[in-house]
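All protein chains but one are shown at their positions in the complex.
Chains here go by letter, A, B and C, matching the order in which they are written, and residues are numbered from 1 within each.
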Amino acid sequence: MNQESNMSANSKTDQSASALAQVPIENAKRWPDLNYFNKIIYGASSLAKGMKITFGYLINTKTVVTQQYPENRETLILADRVRANLIMKHNENGYHDCTSCHICEGVCPNASIHVVDRSEPTVSKKELGYFVWRLDSCTFCNLCVMACPFSCLEMTGQFESSTYDQSLLVYNLNQYSGATQNNLAKLADDQARTSAIKAISPYEGPVALEGYHLAGIPKEFLPQKSDAKTSQAREGVNP
Amino acid sequence: MVTLNDRISCHTPNQDGTTTQEYFINMGPQHPSTHGVLRLILKMDGETVNDIIPVLGYIHRGIEKKAEAVGYRQQVHLTDRLDYLCALMNNWAVSAAIEKALNLEVNDRIQTVRTIIAELQRIQSHQLWWGVFGMDLGAFTPFLYGFRDREKITEIFEKTMGARLTMNYFQPGGMMYDIHPDFVKDIKEFIKYFRPILKEYEDLFSGNIIVQERLKNVGIIDAQTALAYGATGPVLRASGMPLDLRKMQPYGAYSKVNFTVPVGTVGDSWDRYQVRIQEMYQSLLIIEQLIDNIPDGPHMTMKYAAKIKPPAGRYYTQMETARGIFGTFFVSDGNDRPYRMHFRTPNFNNLWSILKMAPGGRVADLVAILSSIDLVVPDMDR
Amino acid sequence: MKSLSFYIHNLYQNQQWLDFILYLGLGLILTLSLMSVVALVLVYAERKIAAHFQCRLGPMRVGWHGTLQTVADALKLLLKEDLIPKAADRFLFALAPFLTVMAALLSLSVLPFSLSATLSNMNIGLLFLSAISGYGVLGILIGGWASNNKWSLLGAMRAGAQLISYELSMTLSLLSIVVLSGSLNLNEIIASQAQGWWIWRAHLVGFISFVIYIISSTAETNRTPFDMAEGESELTAGFHTEYSGMRFAFFFLSEYVNLFIVSAIGSILFLGGWMPLHIGEWESFNALMDFVPGPIWFLLKTGALIFLSMWFRWTFPRLRVDQLMRFEWKFLLPLGLINLFLSSIIALGGFYFFP
Partner (left out) sequence: MSQTIESFKLLLENAFSEPLTYLEASQLLTIKVQENQLFATLKTLKETLKFDALIDHAGVDWPNENKIELIYILFSTHHNQQIMVSADIDRNQPTPPSVSSLWAIAEWQEREVFDLLGVTYKNHPDLRRLFLEDNWVGSPLRKDYKDDFILERPW
């Protein structure tokens, strides 16, 4: 066990002296207690000092820090790492690199990502169908982006996503809805390939989440899910 | 089972021989100066507070239960939501706990950057506290000055971490990203900007006769009582006990820097105020010593694995956040999820010392005391 | 030009009742509209000034630089649901806002905007004003009590104790000016300052009186650092916690009208009201100053005092309730008494500048 790191560097061999005595301290500044008349003089001067500072801010209009948001939309500079929206990277042909490996789904702390596979009868291999992302429960922790082995997820700074309806915050990030890529590869003709690809909008209406649509609603009010895992006491092994 | 009603009814004053009647009044859960949903039931006699019954749980989210359901990597983002003003320090505490469980040493670069960022966060947290303190004493202007200066640090954080409040930046094994190229430059600019501002804080607010009168000799508590009542951090240091884990059990890069620990002499609201002001100066000093020589190295020492499995055992790690000791206790059974996760949060433990500070004072004193303890309610209720 | 009150006296004697009723109605309309204009302008000014003290911009959206913001707010308050708590005393709860507004309205009616623009030129104008300002407390007390809320009651009790205490030193500082000018009529007090304002003309006495007046008037209007009754961070909102909609707007309105009134009284007593700035024998300078009409002078001086009050509010924290009382009884009241004594010596001896 790694006990050393918890023990202090300046721990004592001499146990009688308190460990606190070795901490370099600095006493908190205290203004002296004044008598009646000095207090009046000091009080008046201290109040005047404060008023001087606020007056300086009043007359100096350059100190105003307010940003007027909708008006300054054009000049708004966002840091490039701002996390406000999850996107799936698509190339110019409308493809993406997602292999539907479900790692992002597993790493998401609050089940905001749901990966739905699809397969065509001609191809045995599974592909990404819906990539369901629930903005309403996402905490923008960036774990899915870090976990993605193919770097096909990205957080962007597009932060204006408010709606009047919570169900509109459920997105399908997969814009590619053409034939499965395996089938597509069999088509030799470029013309046929282009017509087989159809990019869809990132939002395609709420995606049904099998009853677990809105958090906080007791189960009896929701349609029952047949294969729901039942909660069981966890068998822990006492180390 | 004993209920809150029983607790109150046994306090109901009897009518024999008393001329004034004590009464109960609810301060909170919606009250401007409890800063969230803390509820205090005050037993008052006129304006004098005679007894306090804190009622917690209005923002209890069951984070410890939740933590048992998610993996170790996901614990970090849960701690953002405890004490959101020290989110990064909480991130660090949990990451360090997991690193220790895995017996993982992180490199100097990570340690130094973590220390700088933690000290920036300490300043940021104290700036907000200063503003809110002004507002609680009735001066609204400091509130906005505090927020204005906090924004500078928030922007530095936003550049490096991509988030402003709940960063989830420190990960087990390192940091999510490397620091932004502007990081050092921005911090140097901030230090240059903030030193005169700190002086201005003192002119505008600390020296003010009304502030002096409101804070001095109000809510006095001695160090041993404060420690027994669980207080740590600035609240305890204001009573004169220099308990600071940065000095006593150095972690990160704290053993490499020189700084002093501000302690109070009386243990009143004024000392709690002044200790935090002086801590901001000390934090600036620490950052100045570290900012020029950040060592080179990778920002992540651990290969990314979705599942982290520490060896079975009990682990406890603690760190000094802006409000006191933040401890992470967890039991691992060798699985990828903790068997039991428990957070020792500073605010939950700091709260109870008001039971010794406030009785006998006025409502206005109670407000000043609450503000001088600097409570964050989500951290209390978890 | 005859003053309006001289006119009413004539009306009364000639039994011209129709004219009398017309006068009453006109006066009421004028005062009411003055009150709303004052409140609208002051709320906007306060928000803008506060914003710039705090490095903000303040209202910017409604109208040019947010000029119509207060109108929009007033409309919103008019349309809001008017809630009365179930356990409140309904009659008193409804009565309280009107009492405070009435006090403000009555005080406005005696303010001289210029020699002629005075609704009612009373002989005892100052006495009337101080009497009315004492009556304004009643609305706050009743409102706090009728809400049946402990925080409101605490706020009302604080307001009662505070306003009654500070009334004393306020009256003392007014009295010293009365002693100096020898009249209770506001226009005569202003006329007595033709040679110079009382704030500097009576050596230090006028200035001390002014300081006492400014402090106690800030307390009278329940503004920071003396906003015990509202005490945002302590009592949530004090006596008007339970009020909403138009009833709350009445409290809000009367707060700003009261601010205007106390500043107006301050400018009348200490800064010469509508009297232009005259300096001794400088004839040409005095003539130049006379070009600016009286009401402008009056509003400028009042505005300066209002700004001072706002400056206090956005700089200082609040006192504690017992410190507030100690400050009044141990500092302001003795000072006021000494000052009154000194002012009578000056008045008897006639030791003014430019006598």
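Here are a few things to note about the model shown:
Convention: a contact is a pair of C-beta atoms (placed from the backbone, for glycine too) under 8 Å apart; a residue touches a chain by one contact, two chains touch by 3 or more.
Quick caveat, the model's predicted, so the values are computed rather than measured.
By the touch rule given at the top, the unshown chain touches A, B in the complete complex. Residue B:7 is the one among B:7, B:185 or B:199 that touches the chain not shown. From the set B:43, B:73 or B:100, the residue in touch with the chain omitted from the display is B:100, counting the whole complex.
Only one residue from B:65, B:199 or B:307 touches the chain missing from this view: B:65. Among B:147, B:229 or B:270, the one in contact with the hidden chain is B:229.
Within the complete assembly, residues 1-4, 6-8, 10-13, 15, 18-20, 105, 111, 114, 209-212, 215-216, 218-220, 225, 228-229, 231, 233-236, 238-239 of subunit A touch the chain that is not shown. Residues of subunit B that touch the chain left out of the display are 1-5, 7, 56-57, 60, 62, 64-65, 69, 100-101, 224-225, 227-230, 232, 241, 243, 248-249, 312-318, 325, 327, 329, 331, 339-340, 342, 344, 348-349, 352, 381-382.
Methods note: only the chains that are shown with their structure count from here on.
If you tally contacting C-beta pairs for each pair of chains, A-B comes out on top. Chain centres here are Cα means. That of subunit A falls 53 Å from that of subunit C. Measuring from the averaged C-alpha position of subunit B to that of subunit C gives a distance of 45 Å.
Distance between chain centres (mean CA atoms), subunit A to subunit B: 23 Å.
Among the residues of subunit C, those touching two or more other chains are numbered 53-56, 314-316.
Contact with two or more other chains is made by residues 141, 148, 204-205, 208, 210 of subunit B. Subunit C meets subunit B in the complex at residues 50, 53-56, 150-151, 154, 158, 224-225, 227, 231-236, 314-323. Taken together, the subunit B residues at the contact with subunit A in this complex read 68, 70-71, 73-74, 76-78, 80, 100, 103, 141, 148, 151, 155, 158-163, 166, 168, 171, 176-177, 180, 200, 203-210, 212, 216, 238, 241-244, 247-251, 255, 259-266, 270-271, 274-275, 278, 282, 304, 306, 312-314, 316-317, 331-335, 339. On the side of subunit A, the complex with subunit B involves touching residues 1-2, 5-10, 19-20, 22-31, 33, 39, 42-43, 46-47, 49-50, 53-54, 65, 79, 81-83, 103, 106-107, 109, 139-143, 146-147, 155, 234, 236-239.
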